[in-house]
Every structure is written in structure tokens, then in C-alpha cells.
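As you look at this complex, bear in mind that one protein chain is not there, while each of the others sits in place.
Going by the order they are written in, the chains are A and B; count residues from 1 in each one.
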Amino acid sequence: MADALIAEFGDDAALARAVERLHELGVRGLDAHTPYSTEVVRDALAAPPSRLSLAVLAGGATGASAAYGLEWLLVAHLYPLNVGGRSPQLPLAFVPITFEMGVLFAATTAFVAALVTGRLVRLWDPVFEVDGFEHASRDTFWLALELGAANTPPEERLRAELTELGATRVSDLSRGTP
Amino acid sequence: MTELFELHLRRRDLGRLVAASVALSGLAACAERREKIYPYARRPPGVVPGVATHYATSVVRDGFAVGVLAESHEGRPTKIEGNPEHPASLGAAGVFEQASVLDLYDPARVGGARGPAGLTSREAIERDLAAACAKGPPPWFVLEPSSSPSLERVLAALRRRLPGARVSFHAPLANATRYAASELVYGRALEPQYHFEQASVVLALGADFLDGMPMSLRHARDFAGRREPGPAMSRVYAAETSLTPTGTLADHRLGVAPSELERVAAAVLAELATMSETRVSLPDGLQAALAPAAPLPEAHAAFVRSVVRALVGARGSALVVAGPETPKSVQVCALLANAALDAPGRALTFVRPVLLEPDGGAPLAELPDALRAGAVGALVFAGTNPIYSAPELELGALLGRAASTWCLAHVEHETARACGSVLAESHYLESWGDARAGDGTLSFVQPLIEPLKPSVSVLELLAGLASDFPASGHDIVRETEHERLALGLGKPKIADFEAAWEREIQRGFADRGAAPSLSPVLVAERAVPALASALAASHAGSRASGGQDLELHLARSPTLYDGRFSENAWLLELPHPLTKQSWGNAALVSPRTAGALGRRTGDVVELRAGPRRLEAPLVVLPGHADGAVTLELGFGHAISENLSNGVGVNALGLGVAPGAAAHVAVRATGTKAELALTEEHWTLADDEVVHELTLRDYTQNPPHFAQNLAAQPTLLEPFEYAGTQWAMTIDLSRCSGCNACVVACQAENNTPVVGKDLVRQSREMYWLRIDRYLAGSADEPRIVQQPMLCQHCEKAPCEYVCPVNATVHSPDGLNEMVYNRCIGTRFCSNNCPYKVRRFNWFDFSEARGATVLQRNPDVTVRERGVMEKCTYCVQRIRRAEIAARRERRGLRPGEVVTACQQTCPTGAIAFGSLDDESSEMLRRRREARTFAALADLGTRPRTRYLAKIRNAEHEEAGS
Partner (left out) sequence: MTASAREADAALTDQLVATVWSGSRYFKLGFLLLGAGSLGFAALIAYTFEVGIGLWGNNIPVAWAFAIVNFVFWIGIGHAGTFISAILYLLEQRWRATVNRFSEAMTLFAVAQALLFPVLHLGRPWFAYWLLPYPARMHVWPQVKSPLPWDFAAIFTYGTVSLLFFYLGLLPDLASTRDRAPERWRRRIYGIFALGWRGSEDAWRHYRLAYLLLAGLATPLVISVHSIVSADFAVGLTPGWHSTIFPPFFVAGAIFSGFAMVLSLIIPARKVFRLENVITPRHVDACAKLLLVTGLCVAYGYAIEFFVAWYSGDEFEIEQFFVTRPTGPNSWAFYLMLCCNVVVPQLLWSRRLRTNLKLLWLLSLLINVGMWCERFVIVVLGLEREYLRADQAAYTPSWVDLGLLSGSVCFFLFLFLGFLRFLPIVALSEVKETRRHLARARAEGAAAGG
């Protein structure tokens, strides 16, 4: 017995209409699978904006301060030398590496965060079991919806709605591993 | 890569050598032989591991000794320094003295003894030689000119034993003209002694008295004493064909072809003779004899006029010096001129000839006929290489006519190859001997090490033949000295003698060993006709030649002397002081002559003198005399497996003896030679880098170099330097560019020789090089030689670009290079405006054979891929500091001496700490003429230069 449904649509507009309708019906936990990111779907699902930026900011700050701190510690504090008659503590010279390390850490954070929050880096996902899903990366748009939650309409009703809304096919989606 | 890096010696051999030298090192100090080998666990007396010991000995060249101190590490001689007490050195050492230590370890040395039947023992050869001398026609010995009292005794005995034996003293550059000249003027052979500390005006006639004469080291020191800018500063006029260190430092210089030199000398003498106030009576008819066959060119005449004016003005402190290789006529003129100037007894004194048989003994020129006549029994070459150095005698083909041929040789050379039996000659650091310095001072040659290969010295060989002599050189020399002292102070008690002997050996020269100064009387009547004929002859000669012909001038090579050092890698690579040519020699001509020939530097020309011809690359040398070509001796050896094989051309190949007048036809061959020039172009003196001004300008309106030494504005807070702060000053008015410092640095700091290919790629490894700048015009150049080494900048540009702290500043102001931290980015070299940093492009650390034994254990041998550069001889600084700390005292003023400073004949280099008020360095640094190279860059160099001051005549002031 499936605990979720997944429906294929010909284009994003149709999918968006479906999302609105389902929202009216009070269905929650919707997620779309689209070959490319489209604002139509984005607006329809109206998900809250990502807060990746904060993580990235933190990462960048860490990198930069670590770099500057290390430079100061090693060059100016632990082992000060007379190099070219310049004083060991020379903030100007520390800037480039500080900047580069800031960027490096920020970028790495952004990448990793995107993978984690996007629930990626996995070899298998139930949706891969849905036949025809390979089109999700090619030309069709898929809408997945949770079942069994409180005040969601019964499955048959939803299937009917979806087909009516222009879904070219509707299949079960079982969260558990087959 | 060149074959230089191949290890010619198997590790086992190396081990043996080290073991032997180490074990026997105890010997260095004491006298008698010990055949015992003992483990280093029991330390030989007088050897503290890691602590160098110095022994006094002498370097003898063409019979003239220079006293030196040889540095020994665990019994390995590693470095030669001048002997401060020795009158011919005064602590300085020249290029050849410095480089001589490398010959000891030369892989090309003759190994052991070789008979007609192949390898044999030294004893066998000596036995056979004795036999050969005894039977058949009388033997003929060809020896290097010598002044050794011991050899004198031995030869006397030898003559008694082998009546009819003939002995020639042969060396390409040795000649007796000065004796002949003094014969004419004073009626007896004399050795002129020049005292430049007495001379306020000097005329050098083809005389390189700063670098090319037996007493040059002393001359240089005396001369430099009179070169402090000021009223006492001496003035030097030089007339020479090629450009020499003396010409470099001369205040006025005239480039003259050899024949013109004669005429200039005559003109000077003529002018002097006309001067009414000459106190000595010059011989009558001198004027007539000197009357020029043709008027001098205006330039020469003007030169002569000003010279004479100056000489006469300085009567009593004036001096005329004629080079030993100049024709007799020139030397006669010089002697007479000196007489007219009251020089004798003041700036000029005489001693009796220093050499045995000053006339050179049996003339070598007679040898070929004797050979053809079959009148030669055993033909023995000891320390000479006539097949190379006297090719006109065609000895190579004639040797077969001698009953037997024998050669005592240091390296495998042409003559050794041609002789039936060859015996290894001991290096002077391996053998006992004695010789006289240029002023007659009796000096001793003391060995520091057992012969590395079974070898014998000339003295020992001949003593063996003469028999009734002890076997060991030591005993012979000791006997001789005993006899000498016996004559001196009546039969001395053995004890006294022991004491005297020990003292003398320790010091390196004999008590009361100096030759007495003579005061001969002028008997010049015979001189006049001789002069007249000589001048007439040379004039005729010069007119006879015409067209493309150039006068040939053969000169001693400032890097290879006469070829005897041709296996010395240091000297082969050493750049010529003026042409900066390394690994080869060339035909030197003036820019004008080159223009007339339509040839440029690098073009190969053919020189033809009578039947003989040779091909040499042309090098244009500003200041060289027009209408003449100079070839330098010592190159063009042809022993295939030797280093010198095919390097340069043999100037003697034209069959003309140095000093003899000759003309050569010059023809372009159309080919080009690949020269290894370390300086491509003649760069004009640049105010940013060198300063050169006349004495009058300097005294009347002193320059203000100081202002650009003031600290430049900077955003960074300045770094405070306190306490001992090392610094150096180099006086450009004293630097003749003689290269002694370059070799000294190489010997001290283990800097590698890289070979011609890499020099051509501009990868030479010298820590100290001499940059040559041209002031004035290319036709009348004034040369400024600038020793360029690490400037130890206080704001060193090399330091702040090194990513790994491999070059940093020490608290005592040294720019330190940390080899084992260096990763070789070479950014430091890019950022060094003085380009004194060197990079190990390959693994240069591998030594050629035994030469590894020469290395200074106090200096790291650098590995491939690291930077290196001058350290101000930091090893010497630290050694002194350690000594001071051990004795719980501070550094003494002048306790630290860098290698370059120590060896510099003119004392151009001064080193010390900025907090040592007493130091000469600081005194010079405070002179108004002190400047820093490229001061505008704000690098604040610790090495400062003193502007070159020329004591020019006033008319020319400011020129």
C-alpha cells in the first residue's frame, strides 16, 4: 500500500495548476521533480527561501580569520625574523592569503551545504523505482504528494484529480526500500 | 653537462688518499720521514680535528719565490695565503699562488714512473737515468730557471761528476735582457729593485709592475700606499701594448705597439738628456744615438712631453720601470733615464742577479743541432715542457736522436708524452726546497703532505744523479742552509743551528737572507752604440713590414701564466681581467685595428709569421695599441684526455719568443668562434654604479655621494641594527682587476667550476666577480674595475621575496643564505639588482677526482637546486667569535679577515664592524668618495665603494 503518489505532467504550468488545486484540497508535503528549475513551479510550491547564505558567511569568516591568525602567529609571533629589514608584523602582507582562504572556505561550505540540504549524495531513492521517472531529467515534470496525513482526501480522489489536472500518468511511491 | 662533473677517481682511491694524507699529517710540521700509519684515534701531534693549521712555505715560479702560508685541515692543504712577514708577499697572494693548491690534487698529474717498457718504480727510473748519464755522450738537462742555493750545490757536484753535461734553464717568459741591459749601463748584471713607496711619479714602459713581475705583490702594496687621494698621491704614466692591471690603474696611459714603445722610451730619454739640470753625466753622443729616425705621432709626442715634465718635476722621487719582457734597448733607456733622475739609491736599487746562471745556461737553441749531431746522451727535461713552449726548435721530431729521453713532469704534457721515461714531479706542497725572492730573500719550500703519488722533486732527482748527497730533499736543503750560516757566523754550534733552522722554517725565510743592496757606477759608454744600432734595427724592421701586417706582441696570460697551470680548472675558467674571456685566449686588437680588418669580436683570423701560422678568434680590446696584435701564452695544449685540450691557441706556435720583434700577416677566415665571455659588452661607467673622477675635481669640489646614502622615505618602520655590524668597503682606486680575490674566494668557499658550455650560458658560479667598466672613449679608455659581491643590503630585496625564509638577515647584519632551507624559486636572484646570487643548475657538488681533498671543511658544499652567494666569509667570522668566546673576550679589531681582503695585493678591500671605531673599513667609509652601488633603490648596501680617483694632469682634469 503506497504512502505517496507521484504524477507526471507535460509541462510546468500544468504542474503548477495541480499544485494550487491540491493546496486548495489541503494536501501538504508536495514536492516537484523537474528537469530544470522553473519559477512557475517555484512560485506554486512557495517554499521558504534557502538559508544557505548564513552557513557560507560563517564558513568564509572562519577561513579568513583562521588564515590571518595563523599568519600572525607563525610569522609575527612564534618565529619573528628580520626579513629584508621589514618588521615581522606586516598586516598588509597578510591580506592576500586571508582573502583567498576566506573565499576557499566559503565556497566549500556552499557546495557541501547544497548537497546536504538538497538531500543528495545518495545512490538510490524511491522515485528511481517509478517507471518513466527518467523523463524527470529530460522533458517531463513530476509532482510527489504525501498520503495518509490528517485531512488529506483519500487516494482515489487524488488520483482522479491529478488525471483531471492533466497528469499523463500517476503512480504509487513507497518511501520504504523495495 | 661537461665532463667536469664526472668523478674520475674510484671511491676506494679517494679513501686511500684521504687516509694517507690524514695519517701522515703529523709530518707536515716536523722534519724527518715516518713510514708509520696509525689510526686517527691517536691524533698526530699538532693536529686538532676541525682546527686548521698554517705552515710557511714558498711558491716558486721561474726561480722567484713568494712566501706563503699554506692552510692545512687534518693534513690536507686547502688554501694558500700570503706570508705577512715575507718581503715578496707582505700577506698578499696572487692568482697563481692562490690557485697552486689545486694543482696538488690535479687528476691529470703524472702517476708514478713510466719507463720505455711501461710502468715501473721511481727507484728503477732513477737507477736507469744514472746509468744513462754515465755512458755515451754527455747528458743535457733542461731545467726551469732557478735561484735555489741547494740546486746550485747539486749542479756543481753534478758537473764535477758528469763533465761535459750541459744545463739549460728554460721558461718562455724568463729572459736575461735586464741583465744584459745592466751589463751595458753598469758593466755588470743587476737585478733592479723598485720601491714604489718612494716614487711620486712613475713611468711604466711595457711594465705590468702590479701583476706581471717577480715582486709584483710587494710593488702593489707599496704602490697602493701612495694612492690615497691627496698631495702625496703618486702619478703613474703607462705606455703598453695590451691592457694590463697596471694600465688599469695608471693615471695616464698610452697604447703603443712594441716598436713604438722603443721609440717612446728613446724619446723620453732624449728629452731628459737635453735637460740642463741632470746631475749625472749621461754618456756623450747619446743625443745622436737617440735622434728619432722619424718624428713620433703627435699623441705620443704629447705623452712624452708631459711624462718628462712630470718626471723632472719629481726628480729624486721619479721612477722609470721597464718590463722584463721589453727589448734590451727599452731597458737601457730606462736605466739611463733613472740615472738622469737620481732614482738609484732612492726609488731604484740593485741587487746581484737572483737566478743561477742568469744568462740561462747552455742556450736551448743549440739543442737541436746537438741532437742532429748525435752529441746528446741522456736528455733530461725537469719541470719544463719545451715541445710546447719552444715549438720553433722542432724538438718533437728530434728527441729520437738523443740516446735516451727523460722527463720529470707534474702533469702529462707534450714533452712528457714524447719522452721515453717519465717520472712524477712533486708538488711544492709535497717537497723540500729553497729559492730566492725577487729581492734575493732566501726562502724555504716546506711540504705539508706526503706525496699523494710516488714522486720526486727536481732537486732530489739531480742530487741522486750527483750522488754524494743525502736522499731526502729536507736533508739537502738543511745542509745548504747549514753551510750558508757556517760561512756567515763561523761554524755554528749545532744547537744554535737547530734553533736558527727551526725559526727560519717556521717563518718561511732565512735570517739575514736578503741580498745586499749594491750601488754600481754608471759606465754607459758601451750603451750608446748598442742603443743606436738597436733603435736603427727596430726602425728598419717596422718599416720593412707593411700592408695588413701587424706587430706581434706575446704576453704572459694573466690566468694561465705561460701554460704550466693549464690543468688548473680554476685558472682555465677564470675570466681574463680585461677581456673577461674564460676558457680560452684570443688575438687582441684595438677597435681601430679591428675596424681596419673589418672584423669583430668572435671572428676567427689567421696569423702568419713566416712559415708558421695559427688561427685565433679575434677579441677587440679598447685601449690596445693600434697596428699590433697581442696573443697571450699558456693556451692551446693538445693532450686529449686533459682539461686544457683544445682550449685556446698556443701563442708560441708562431715560433716567436716573447719580447722578440715580429710582424704577422692577419687574414680573416670567415668562420666564427664561440667565445665564453662573462661580460658581453664594454659597458660605460654608469653614475648609479661606479664613480670615477680626477684628483683635482675630488679635492676642489668633493662629491656628495653621501646624500643618496641617507635613508629613503618608507612606509615601514625602520629596522634598528645595533652591536657588531659587519660591513665592507672596496676602494676602486686600488683595484687593478688582478683576479686574486676571485680565486681566493673560490678556494675558500668551494665554489665549483662549471666548464665552458655553462659559462657560455652565463651560469658561472663566482661569488665574487669583477665588473669592468669603461670610462672615456673606446680608443683612450679609462678602465674601472669593480669587484661585485653580495652587498649585504640592510633592506635586502632578495629576502622579502623568498617564500620559505631561506635567505634572512642575521642580527650582525649579514644577509644569510640558508642552503638547506632553499627550495630554489630563484625569485631572490631576480630581485637582486646586483645579480650576485648563483644557482646550482646541476649537481655541481661532485669534485673531479682528488680535488675533493682541497675543499674547505668549514664551508658547506651546496647541493643541486639551491641558491648560493657571498657570505662575507661567515665561517671566518664565526670561527673568530668562537675563539673570542672561549677566551672570554670580545672580538679584536681586524680579527676577522675575509678571503678576498686577505689576498688583495693592493689592499683595496677593507672589512670590519661598524661599531669598531679603529677599523680601516670605517675610516675609508667616512671618506667623501664613499658611495653605494644603486643607492637610489634604497637597498642600503653594507658593501660600500670608494670612487676611483685618477691623479690626472690638470689640463686633462675633468676629461
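Rule of thumb we're sticking to: contacts are C-beta pairs under 8 Å (C-beta built on N, C-alpha and C of every residue); 3 or more make two chains touch, one makes a residue touch a chain.
Not measured: the values here are computed from a predicted model.
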- Message: For a quick check of understanding: of B:D549, B:D603, B:D771 or B:E794, which residue touches the chain that isn't displayed?
- Response: B:D771
- Would you indicate which residue among B:E679, B:D779, B:E846 or B:E881 is in contact with the undisplayed chain? B:E679
- Note on the structure: Touching the hidden chain, out of B:E688, B:E846 or B:E881, is B:E688
- For subunit B, residues touching the missing partner are 1, 679-681, 683-684, 686, 688-689, 758, 761-763, 769, 771-773, 786, 788, 797, 800-805, 821-827, 829-831, 833-835, 837-843, 863-867, 934, 937
- Message: Take the complete complex as the reference. Which residues in subunit A touch the chain that isn't displayed?
- Response: 10-14, 31-38, 41-42, 45, 47, 49-50, 52-53, 56, 60, 67, 70-71, 74-75, 78-79, 81, 83-84, 86, 90, 93-94, 96-97, 99-101, 103-104, 106-108, 110-111, 113-115, 117-125, 127-128, 134-140
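As a convention for this text, only the chains that are shown with their structure count from here on.
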- Note on the structure: Listed in rising order, subunit A residues that touch subunit B in their complex are 81-87, 90
- Residue ranges of subunit B touching subunit A (in the complex, touch as defined): 716-719, 793-800, 802, 805, 808-811, 940
